[in-house]
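What you see is part of a larger complex, with each chain still in position.
Per-chain residue numbering starts at 1, and chain names A, B and C are given in the order in which the chains are listed.
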Amino acid sequence: MRSFADITDALAEQAIELPSWAFGNSGTRFRVFGQPGVPRTPEEKIADAAKVHEYTGLAPTVALHIPWDKVDDYAKLAAFAQDHGVALGTINSNTFQDDDYKFGSLTHVDERVRQKAIAHMHECIEIMTATGSRDLKIWLADGTNYPGQGDLRGRQDRLAASLAEVYAQLGDDQRLVLEYKFFEPAFYATDVPDWGTSYAHCVALGEKAFVCLDTGHHAPGTNIEFIVTQLLRLGRLGSFDFNSRFYADDDLIVGAADPFQLFRILYEVVRGGGYGKDSGVAFMLDQCHNIEPKIPGQIRSVLNVQEMTARALLVDTDELLAAEKAGDVLGANQLLMDAFYTDVRGDLAEWRAGRGLPADPMKEFLASGYLDQIAADRVGGDQAGWGA
Amino acid sequence: MRSFADITDALAEQAIELPSWAFGNSGTRFRVFGQPGVPRTPEEKIADAAKVHEYTGLAPTVALHIPWDKVDDYAKLAAFAQDHGVALGTINSNTFQDDDYKFGSLTHVDERVRQKAIAHMHECIEIMTATGSRDLKIWLADGTNYPGQGDLRGRQDRLAASLAEVYAQLGDDQRLVLEYKFFEPAFYATDVPDWGTSYAHCVALGEKAFVCLDTGHHAPGTNIEFIVTQLLRLGRLGSFDFNSRFYADDDLIVGAADPFQLFRILYEVVRGGGYGKDSGVAFMLDQCHNIEPKIPGQIRSVLNVQEMTARALLVDTDELLAAEKAGDVLGANQLLMDAFYTDVRGDLAEWRAGRGLPADPMKEFLASGYLDQIAADRVGGDQAGWGA
Amino acid sequence: MRSFADITDALAEQAIELPSWAFGNSGTRFRVFGQPGVPRTPEEKIADAAKVHEYTGLAPTVALHIPWDKVDDYAKLAAFAQDHGVALGTINSNTFQDDDYKFGSLTHVDERVRQKAIAHMHECIEIMTATGSRDLKIWLADGTNYPGQGDLRGRQDRLAASLAEVYAQLGDDQRLVLEYKFFEPAFYATDVPDWGTSYAHCVALGEKAFVCLDTGHHAPGTNIEFIVTQLLRLGRLGSFDFNSRFYADDDLIVGAADPFQLFRILYEVVRGGGYGKDSGVAFMLDQCHNIEPKIPGQIRSVLNVQEMTARALLVDTDELLAAEKAGDVLGANQLLMDAFYTDVRGDLAEWRAGRGLPADPMKEFLASGYLDQIAADRVGGDQAGWGA
């Protein structure tokens, strides 16, 4: 096993993008519980996200969601972010909250609706150019609820054609990142349900198209780290949407449901060259804090990723390969588990302190009074949420 | 196999309760799409439900949801229903749409919240007395999202105590029906997650407590007809919430996702004595028509149940038992499949016509102009939905 | 909906390949129950398979499994088959029953073992040339049981290299068909776990490499017909291994667990151009008859595929597309369900009789005395099974 000293350079490279919408209200179809102090504007979301970075040093960028975060002047928004110590990141498109999209967007049988969705994507690309963002993330709610409702083949063909129109507008340094999801909100067939579908479309599009892997978007039992390995090998892993789940797309705090799975995923990221500044793989959170406070929820999340990344970096791959070569099943497994069971929290606290960060970011943030302040300040107006 | 003539008496006994909320808007956490003509009041919901009964003869009662269907005068509402040819049925409680219930209701750690939830149940029982309803249905959203968040044991103990307080208020002819659900909206632990839990609480409560089996509330792969068999054997199957699903609690039209499963369930209902007027087992729908029109969606649903009930009634259990005794695996399976593959639709159409009902209820309803009429009439006001 | 007369030409093209091993003993890890009359030689397996074709007209070819069906003279075996009215089909390789393969075959970390596995594949190709078979089917048990045990990335890279060596030996008219499987016998990571992995390897290999879709090899809830659609669209669907399952890879009779799923799969096959003589898509069975008699089990299976193919052919895709265009969710669904619920068994019986086949193949076969005869004749020797 490697030592903590061996891995600090790598740890220093870690950057996790926060989703602006994680600071707004969210919930289930049964109920959205509001919280005091929830942001009402894109600026307030960015201010909250900046707090996470201030206390952890882990979250230098914020992803926007269009139209939820539409503003008149994106340069001004970018400057606002910079003033708060962060930058704007990925632009997330939204084609699931307009009546026109009831039966699909890029896959819709009606040319008019498809063109509307494509135009929205083009608008997102324009915003990217204004904000200096690299990635256009496309997640589609497209799908069908009943067998027969839609022609599965026609929907794929239309999807391919629509994506090609979107792709054509990308600048040289821009990327299209296509997210897949097993199910929800479609309950029979989803048009991009698995990594294979996303991958096949990306290959058809060209070298600027990549797959986004949301850790909550798989069938029960799916070995997610295998997909990480495969996509890195194929050169098409564009980004992660981190979260965790016990059942479906629960969108819980990353690492909360199965920390060992998160460890295995991060080990494969490191093993496959997907870690670090130049890897081209973006780490993002995509979570819902339905019942827990949002900023602390995000702090816990980035800390969980950091702690598990540290454990993953501790693994000595050469040792593992040697044990595999020797057919030593238990020995190889123990090497991996030794890293997982190593308690890195003390070393991380010390290392953070050495870099001018709080040793215990959660404790310091909670003591800072920021939550009380925003609860007091943010009175009136409409709290942000899915759809606003 | 039995003949269609053999089963018409049994078919004539079929009664399926419609949920008032199926006529209101529903959706996913991503979007609720409104529909023209959606009811704005309990009366309009009942009027729509009555149409389903008028065209199919299958849906003589309507379940209410409190507080969504709260009115000042329940006797008047019952009379309104009667005027439309239907009666009021099960009263469904709701303890998931109030800020107080964010961390639970009957299981809440805070005595005050528990008492509030119990008081709500008592109010529901009073409404039952006013409407002449037999069943109080309790589905709880109670649960936790994160390990450690709640004390699983304490929650069970409090649940038992709360249920006992509710139960104590039941009249002699009233029943408490406790529904279980695998997950959602709680994403780590649900307080009544399986039939075993519901059953254990019912036994502890007494002879007026029964289990409600919602066909969409199980883990992947669960053999639901086995649970039907077991609960009938134990004398504790109180009611069904019918719907169908491919993934989680998708709440699709019953029979849409796996018609053969519906057939097997209905066969076990018949086999175990759970079918017919005196069985004590209530057939209810609990579905969401997110993208399809609501009244036709309910018509399709009750027809699906009727068609599959007919197929299930065709099975000759004595023949099956003989094949089992002979160890004839393929022969026994074929007997069952023969009934399933028998196309009963023509016989049912004829039989319906002979009873003064439309041979093709869906076609006649669509031709009736009712949908256009309500779309034109119901302008203004707030469309009903989850939470209104 | 189309009429039965419209679809008989298509039905006449149906050909389903039987696996020789379906006639041998099989079971679970807990127990293999033997059956009287089970074949002891490849010839006896072929004789049994020929009976299925004789009574149904649906099963003109038999797949071999090497080494289980190794013989000295394959030309002689092919002639034997021809004498019995059938031909030899796909050659199935086996790299999971030798001590060397305990930790993998084509993916093994040890070059020696990989070369042994590759040599086995080359031997299979030689047999294909001798038998005139088109397809080499590769299903790998390769995988790992414990995290850390094997290097996921290295295993993929070795797999790609090994497959390339195998592929290089294919004749111009021969194909490599790579099967994927979710899990079992590996319980942590499987080296070809999903269609995406199989597809990516096939594309890398070249135009003679195709994906084999075994209907039992997916995660719970997977929409299999979507994968059919996608692979047909990508031009890489090589063959089906038909069977059915309630839980894992249960290998039950095709259509037994979810007949509606089989219908949807077959509809997408037809819709996507995967049906018929020139489609390049092979229909095969891959099942275990652990407790039911084997020849009747195979008869039931091919009949199930035929009956469901008939229903799928009845669907009028133009009508479906029109309903989709109109946004008529319930109408489109009903069109599909009408075909599914149509009882084609009578028409099929008549049509069979008109072609000189038994109207009721199962009944006639059971009455033929063949089962008694083989039980009496096949005494002594070793019954065939997995591993012999």
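We take it that a residue touches a chain if its C-beta (ideal position, glycine included) is under 8 Å from a C-beta of that chain, and two chains touch if they have at least 3 such contacts.
Keep in mind it's a predicted model, so treat the numbers as computed, not measured.
Shown here are 3 copies of a single protein sequence; counted across the entire complex in this file, the number of copies is 4.
We adopt the following convention: only the chains that are shown with their structure count from here on.
Ranked by number of C-beta pairs in contact, the top chain pair is A-C.
Annotation: 38 Å between the Cα-based centres of chain A and chain B. Centre-to-centre separation of chain A and chain C, using mean CA positions: 39 Å. Residues of chain B found to touch two or more other chains are 220, 246-247, 256, 291-292.
Chain C meets chain A in the complex at residues 102-103, 109-110, 145-154, 156-157, 182-183, 188-190, 193-197, 199-200, 218-223, 225-227, 229-230, 232-234, 260, 264, 268, 271-272, 317, 320-321, 323-325, 327, 329-330, 332-337. Per the touch definition, chain B reaches chain A in the complex via residues 26-31, 33-34, 96-97, 99, 102-103, 141, 145-147, 182-185, 187-188, 220, 245-248, 250, 252-253, 256-257, 290-292, 386-387.
Those residues of chain C whose C-beta lies close enough to touch chain B in the complex are 220-221, 223, 246-247, 256, 258-261, 291-293, 296-297, 300, 307, 329-330, 333-334, 337, 340-343, 345, 362.
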